[in-house]
Every structure is written in structure tokens, then in C-alpha cells.
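Down below is the structure, laid out as C-alpha cells.
The complex is shown incomplete by one protein chain, all other protein chains being positioned as in the whole.
== chain A ==
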Amino acid sequence: MAKEKETVPISLITLTLGIAVTGISFWYGQNNGLLPEQVSEQAPLVDDFFQVMVTIGTALFLLVEGAIVFIMIKFRRKKGDETDAPYVEGNLPLEIFWTAIPAFIVIGLGIYSVDVYSQMGGFDAIGSGIAHNHSHHSVEIASLPGSEANLLMAEGDNREYGMGATPVEGKLPPDLTVNVTGIQYAWLFNYPDTGIVAGELHVPVGKDVQLSIEAQDVIHSFWLPQFRIKQDAIPGEKTLLRFVATQTGHYPVVCAELCGAYHGAMRTEVIVHNQEEYNQWVAENQIAAVPDLNKAVAVQQERSDGAFLEPFVEQMGVNEHTVTALQHLH
């Protein structure tokens, strides 16, 4: 009777289990639904990579955990059995096998990550030559004393980290550059081409956008979950992110590096417009920004610097003391 049961050949069981594990792993790799929407050109690259890792991981997980559960049931001690198990202290071919297989897997993943990282534009950290424009300024500025000098120096520093190139555009200059500044607890977006300053990031869809990221007080981290990219904003060092948004809509911008008590509240939005909407947004905000500036410039002549700066004091995180100090400097 027992023999009848054992007639199912072990190879057949192994084969069935193998197919099942492979099938489940591939299915889960594709359908885990763990990642949010894909909104940048980098997102599918990262997600495909993640899928491969989830597939391999699921297979290994099922094999090892399956083995553990099987062993715990099959090899539990029979009641009253006080004898030892057979003396088996190793098996060299088996040990070589399970050293070699993970080694191949991680080497493969290593090569794959370098490839994905390069396609994401990670290897051109300096970016499209913008950094070179700055580099000669720094020489003149370097000799200035005091803290402002260092702020300016930071701008001229050409050690730039992050992603400077995009998957498609390579080393071409970006279509749009936005300067991003992290302060406790907000992001400020400065559009140097149009003079717009905003609290949300507005970008046109399908355009090559470069963010030049700075921090004023502490380290922040600029994260666009739907874009799968993140870069720390570091005081004293400039960092870059570059992406092409592939879908219009509103998506979160999150600070991912502990930056103080209200770190969790340091959230804003990236709004991906179609070109038309984007132009309209630029037009509206330029109208708002430029006359203001003109007025300010006109008024400025009748007012002292201190009075001119006053309305911005709160926004800049500058106190009266600094303002007076600045007045003395000029």
C-alpha cells in the first residue's frame, strides 16, 4: 500500500514544483502592483529592473521558505526518539552549487543595474555644460569674506552630483531648467528663464527638464515617487536631476531626508501640463511676476534697502538682525 503511494516518481514532483514556482514568480513579478504610476522616462526602466528582481526574489523565497516548512513537518522528531540524526557534515558539490548560483545572480543584477543607471542618465553628473558657465565666476567671488561669499561659491562649485543627462537627449542642453531650493519646510522653484518663483513644480509633458537642486539650511531630499528619482539637496553642494515627464497630471513631491520636526509636512506637487497649458501658466505667472518686479525696481529708488526687503523677510527666513547687518555691508 505504501509502495503504491511512492510510485509517483520524485522527478515528476520536482518538475511540477519547478514549473509552479517559476510560474508564480513570473506572475508575481509582473503583477505585484506595488509601485505607483509611471510618469517619467526613467520609471519604466526602474520598474522593469524591479520586476526582474521581484521575479528572482519570489522564486528564491518560495524555494527556501518552502524547504523550511517542508523540513519542519517532515523531519520533526518522532515521540520518544532520543537518537541522533545521521552524521552528514557537508557536500562539496552542493556547497559549490549554492555559492555559484547566487554569485551568478548578483553579478547579473550588478551588470543590469549599471546598464539601467546609465540609461537613466546617471553617468553624466556634470550635465549639459551649464556647470562650466559657472566655473570661472567662482574665481572672482572666492576672495569675498563672510557667509554670502560661500553661498555664491557654492553656486560656482562644479562638483555636481546626481543625474545630469536624460535617457533620450544625452548630453544636449535641457529644454527647461528649474532651480530648486529646499528650506525647512518647503520647496521653492525658481525658473531662471522667465523669472517665475513658485511653490509647486510646473513642467511641460515630454520636455527635457533639468532641476538644479540646492538646500539653504539642512539636508533635504527631493523625491518624485511617480518619477522613481530622488536626489538629496545638500547645503554647500549643488545636485542635479533630469527627467522627461510622460504623462500630465498632479503628482507629489516629497522630502525624503529628515530635516526637522515638520519634515513630514514638507510636501508639494509637481504639475505636468501639456505644452499649451504650460505656456498659459508661464504667461499668467510672468505677467504676475514681471510687473511686480518693475514696480519694485521703480519703488526701490525711493526706499531704503531695508524697507525694500521687509516684505520678503518672513519668506526668506531672514530676521531683522541679518537685514541690518546686510544694510551695513552695503
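Note that a contact is a pair of C-beta atoms (placed from the backbone, for glycine too) under 8 Å apart; a residue touches a chain by one contact, two chains touch by 3 or more; residues count from 1.
Throughout what follows, contacts and distances are computed from a predicted model.
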item	value
Name of the absent chain as recorded in UniProt (options "Branched-chain amino acid transport system ATP-binding protein", "Monovalent cation/H+ antiporter complex subunit F", "Cytochrome c oxidase subunit 1" or "Helix-turn-helix domain-containing protein")	"Cytochrome c oxidase subunit 1"
Selected from A:G23, A:P44 or A:P102 as touching the chain missing from the view	A:P102
Per the touch definition above, residue among A:P44, A:G199 or A:P252 touching the missing chain	A:P252
Touch criterion as defined above, residue of A:V114, A:L172 or A:I287 at the omitted chain	A:V114
Which residue of A:I71, A:L172 or A:A283 touches the chain not shown here	A:I71
Contacts of chain A with the absent chain, listed as residue ranges	34-36, 45-46, 49-50, 53-54, 57, 60-61, 64-65, 67-68, 71-72, 75-78, 81, 83-91, 94-95, 98-99, 102-103, 106-107, 109-110, 113-114, 116-117, 120, 122-123, 125, 147, 150-151, 154, 159, 161, 217-219, 221, 223, 225-226, 228-232, 234-237, 239, 252, 254-265, 267
